[in-house]
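This report concerns only the one structure given below.
For this depiction, one protein chain was excluded, whereas all remaining protein chains were kept in their positions.
For chain A:
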Amino acid sequence: MTDNLENINPKLYKKVEDRQVTAAEEDEDIVDAFDAREVFDLIRNINDPEHPLTLEELNVVEQNLIEVMQYDTLMATLIGLSIRVQLLRALPPRFKVSVEITPGTHISETALNKQLADKERVAAALENSHLVEVINHCVCGSKY
């Protein structure tokens, strides 16, 4: 059997640490989107056809090669909120900030626009430290 191996001496790679599940992720009432890590977790333990090793250990799959396109409602809200927060912080307070979804580009456009325009709900959202952290990651660029 060994004679027929295509990859006789595979190079082994270190496995990533187990993902830490946050309290928010366990909360059934909080909708959280799939991220690259979750997708990675779904495929990393697939075994190599010839070695008793996982695709991860063989570096066949890598988390940073996974791109999740998820402009679902939550993401669109987060993007909108991030834009709003960035402008609120950067512009003098006399500016009226309106953030709207480009017409025809999202199935929940009207609902999203209404939510983003509701300053009371935006204010309440911005008192949620977890959400503010996520938004700060968004508005502070790639350093996270």
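Here is the rule we use: contacts are C-beta pairs under 8 Å (C-beta built on N, C-alpha and C of every residue); 3 or more make two chains touch, one makes a residue touch a chain; residues count from 1.
In this text, contacts and distances are computed from a predicted model.
Asker: UniProt protein name for the omitted subunit, picking from "Light-independent protochlorophyllide reductase subunit N", "Proteasome subunit beta", "3-methyl-2-oxobutanoate dehydrogenase (2-methylpropanoyl-transferring)" or "Probable cytosolic iron-sulfur protein assembly protein Ciao1"?
Answerer: "Probable cytosolic iron-sulfur protein assembly protein Ciao1"
Asker: Give the residue, chosen from A:Asp27, A:Glu100, A:Asp118 or A:Glu133, that touches the chain omitted from the document.
Answerer: From the options A:Asp27, A:Glu100, A:Asp118 or A:Glu133, the contact with the absent chain belongs to A:Asp118.
Asker: Just the residue numbers, please: which parts of chain A touch the chain that's not shown?
Answerer: 93-94, 96, 114, 117-121, 123-124, 127
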